[in-house]
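Next up is a structure, given as structure tokens.
Incomplete set of chains, arranged as in the complex.
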Amino acid sequence: MSNQTETMPKTRISPADILKKIFVRLGILPFLLLIAVIVFASLSDNFLTGRNLMNVLRQSVYLTIVSMGQMLALLTGGFDLSVGTILALTSVVGATVMASVYAAMPDAIWLAIILGCLAGIAAGTFIGVFNGVGVAFFGVSPFMMSLGMASVGFGLALFLTGGTPVYGMPEAFGNIFGFGTLFGIHAPIYAAVLIALLLYFYLYRTKSGRYFYAVGGNIKAAKLSGISTRKTLLMTYILCALMAALAGMLLTARLDTGEANIGASMPLQSIAACVIAGVSLRGGVGRLENVILGAIFIGLVQNGMNLARMESYLQTVVLGSLLILAVIADQVRLRYVASLKD
Amino acid sequence: ADWFPVQVQVWEPAFDMNSPRRDINYTPLEKAAKPWDLCVSFPHMKDAYWLGVDYGVTEEAKRLGVKMQVVEAGGYTELNKQISQLEDCVASGADAVIIGAISADGLNNVIKEIRAKNIPVIDVINGISSPELTAKSLVSFGEMGAKTGEYLAKQHPAGSGKVKVAWFPGPSGAGWVEAGNSGFTGAIAGSDIELVETKYGDTGKEVQAKLVEDTLEAHPDLAYVVGTAVTAEAAIPILRSRDLTGQVKVASYYFTPGVEQGLRRGQIVAAPTDSTVLQGRIAVDIAVRALEGKPYEKHVGPALYVVDGDNLKDFDASSTLAPKGFSPIFTVE
Amino acid sequence: MNPQAATTPDHRLEKDTHPGDAYPLLKTDGLTKDYPGIRALDGMNFDLKAGEVHILFGENGAGKSTLISMLAGANTPTSGNIRFNGELVELSSVHKARELGISAVFQEFSLIPQMTVAENLFLGAEPTTHGMLNSAAQKKAAEEILSSLDFQLPSDKRIDHLTRAEQQMVEIAKAFRSDLSVLILDEPTASLTNHETDQLFRLIGKLKSQNVGIIYITHRMAEIREIGDRITILRDGKYIDTVDAKTTDDDELVRLMTGRVVGQIFPKIAYNPGEVALEVKDLHTVGGSVKGASITVRKGEIVGFAGLVGSGKSKFAKACFGAFDIESGSIIFNGEKITRPKTKDMLKRGFMYLPSDRRNDGLMMMRSARENISIASLDIPPFSNGWMLNRKKEAKVVKALAKQLNLSPNRVERDAGFFSGGNQQKLMLARSLTREFNLVVFDEPTVGVDVGTRAAIYEFIAKLANDGTAILLISSDLPEILNLTNRAYVFYQGQIQAELKGEEITETNVLSYFFEREAA
């Protein structure tokens, strides 16, 4: 009834308009990525090699997977500050179990690997179950719940290992899941792609996927529409933990040891990856593909700065400024979106 | 003034801290044959200890005439980032890599990959378990703890009367902390040192200050506060404010400028030095030797000794600390 | 058991309007709902027959929404039971109720702002093929529903880009997506204009003929007459009476509702215009919601804005207030030319705008009533000396205002969110009394407000005008325009289609300008 009030000139099409359209549809990240690539390529000859780009991808895998999980928590209007601890706990438990099974049965390599992975992932996911129950059934704020669980889980991880790394996993585990390649592409990348595809399907092709958005958009409305918000919230934190646990196992494969001291920067970095990808901290808004780009962007910038031999302290400053600029740019985009409305 | 020749210890067979060791005089190369490109990776560059190592490696690079890039991961929880940085180093064309490792085992895979490209990898300061390393320039942190423990045990042998000691090894989970902890506890066994408290905590000064205070509350009759350099530095003003200076003694198990100042002012009784600067210098020299196919020691480290009030005037701080006012260098062209 | 015998209060009505229906479609027995500290519904007996429109009538906070929320499965009763076609049912979730064909349009919108119209229509019941979402089918079905309702809404537009009224239409459409046996409508027309309302009533008529039972909650008397069959009156959570809609007159209804006699709903409006308070010429807003509208308002005048949903009434007033960006045009307020109005300065000059959406734009729900009332005047005495608050005087003034407006419960330290809708509206209106205003804009001041309170609000507006304040009344409730205003402007697509004065303001006259006219 009010379409007629749209005054944007939709008929004239100039190149600037087309750029604007892309800007509006795809967000700011593709542009930022492009700029980053150009800048770093001009600063370092080694940057724009297939080998290094593969390198960037592989390095970003862990943050990407964790960010995808984090996105679920943000979508429903929450947080998960325990993803770092989940990584650590998964690593420690997975490595311990794998090493003991392997020690007991040195021939059953695959049995060891499978049992280890299962144990590790179960341990990590368990934290998510607690988070989910706390948030969904006890109404604890996700911030507090996941912060508390982060502390609890970290204590457990340290307790299990006494602070020393866990070694003795079969070499095959690291060789395959940490460093294996197929057609020149590293195993963790395949894992990430698979996880992303599954999550994409789940989020955008199933009912339950849509409910994450609904719960984050307006939880009362979701309830009144017959959606089980508790189930959705529980699911959110379990899935988020599962993602972090998967990343934890992949990272363990790469490190070849179980470490309690990994993942400390994951919570804030994964949230940052989501936010620059346009995920709203208020819930209900955000696209998976953008989050993946966001995580890769962070990885790419770090890699580029290293290759450009930027000073370490300066890197910190530049990364911080870039994150802010990305969000400001996204703000500008949102104004355009508003002016180009539907 | 040149830093060499310097007395060091060599382990043989290499890569085993329990091997027999012999003392030699170490003399580095005069100049590198060509400006090699070295990459150095540190766990972080947030304290004076690693600043000393940074000083050592960059000074030596300048002296030898090689290029160098120094990267730091930002803390002991950033193992993943260190791996990425190492890969980035290699991607940006480093000829050799020197690593101050975050984890003794966590880097083995990436080292294997780097070595597969025939790039020398030198282990500095922290220790790495990989057998593929080119060489090690380090001492064991366990021995640092042990040296400290021995020093105390010597002051308070069995039968001399029990003294209570609180021990603050550093953040739980870090490799060097666990090593230092086992070294220290092993060395005081059998003496009259009574270990009443082991408090882990981040090496931020405010964290350590809190731990020291709480420990003083819990043990009013404490005789020693022993721990990280940060603990020692944090303890000094606290003890002063409680009029406990002298009654509760302070010892550190490694060396920083603050510890040196404390020693000079008599606020800290003793601290072992591992000659961090020298470890860094030697690592660079070995890397260049390995690149140029010249003979090198596979496993060297400066001899450890405890600095206390007695030998302080003989102590050459430039073997351990960056000079006053040194600001970190990340690239040497 | 005999269901007829249980239906106690039906003494005035002949039983069984639909012979052959042995049981009422829906029936409650002693339905009670306790919220912490409050009994919202107390032993409610209610029955709904197939093919009737049953009106629920009562003051704000009487428990109407609470009753229907339990019938719709959104809420569980503390005690009592519900029968559907004579069988005891447990409506433990909205989903379950919907399976029985009970569908509800809630007072609080249950829409997801970031989702499209189509997605919202099918939320919780998305069409799937092989377990996968089928968005094409969903879009098609959505458009079918919308066109059957004759609601002109694009199915792929996001909810948060719609006006409140358009959202209301989506909310209504949502109820129509499945086969119905009971349709519950909780104040569906609160923000609609006649056009959409007529559409809705036509549909209700159709459903009635299909033997669907309809529960309808409204505060608008005219609607009761138009579509109601029976009326059940609630007061303070208790059942009062069920009466026939055709034979009970307004005064009787209001008496049953309030327990006392309320005189005239609309007060007498004096008309002694003073000097010009606001003069706007050729105003254009950014985005084109308003395209060249000009008005004049004098002191002591009540000027109405009428027009379709989204015709730019609110945007116009907001733009003058500085809450919406202006592209061009001239504004003269109190003889002062204002180029770029800013809310803060406009308030200081004595211009007040009271928004239509009290939940989103008006109130701080988790702050006390006192803070909500005093918020716009904290910079002047008696509330402060400019920067230091005078909390004693604040409390005193606010208490006096609450009393003057009959706030119920009259507890100013209570959070705004705990008040019923009508009383929340009063909190916002009270703001216009916290300082001297030359002009007050009331944007839909009576949305969802009960008749008794309405009378009080009208009284209040009339008194303000009488004291010499210029009043702009934006309303989609036509009787308000007809009975309260001295002059009225009719908006159409961001322009002013007509200016009507005094006697010219009649229903046919106003309505005739609602739509496009050749050479207006």
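Think of it as A, B and C in the order they're written, each chain with its own count starting at 1.
To be clear about the criterion, contacts are C-beta pairs under 8 Å (C-beta built on N, C-alpha and C of every residue); 3 or more make two chains touch, one makes a residue touch a chain.
Keep in mind the model is a prediction, meaning the values are calculated, not measured.
Taking into account all copies, not just the one displayed per type, what is the chain stoichiometry of the complex in this file?
Counting every chain in the file, the stoichiometry comes out as A x2, B x1, C x1.
Simple rule for what comes next: only the chains that are shown with their structure count from here on.
So what's the Cα centroid distance for chain A and chain B, whole Å?
35
How many angstrom lie between the centres of chain A and chain C, each centre taken as the mean Cα position?
Computed value for the inter-centroid distance: 43 Å.
When the centre of a chain is set as the mean of its C-alpha atoms, what distance in Å lies between chain B and chain C?
73
Across the complex, what residues on chain A touch chain C?
1-7, 204-207, 209-210, 213-214, 217-218, 220-228, 284-285, 339, 341-342
For the complex, give me every residue of chain C touching chain A.
Contacts found on chain C: 74, 93-95, 98, 106, 108-115, 119, 123-126, 128, 131-133, 152-154, 156-158, 161, 163, 166, 174, 287-289, 308-310, 312, 493-494.
Given the complex with chain B, which residues does chain A contribute to the contact?
44, 46, 49, 51-52, 55, 59, 62, 158, 161-165, 167, 174, 178-179, 251, 254-257, 259-265, 299, 302-303, 306-307, 309, 311-313, 316
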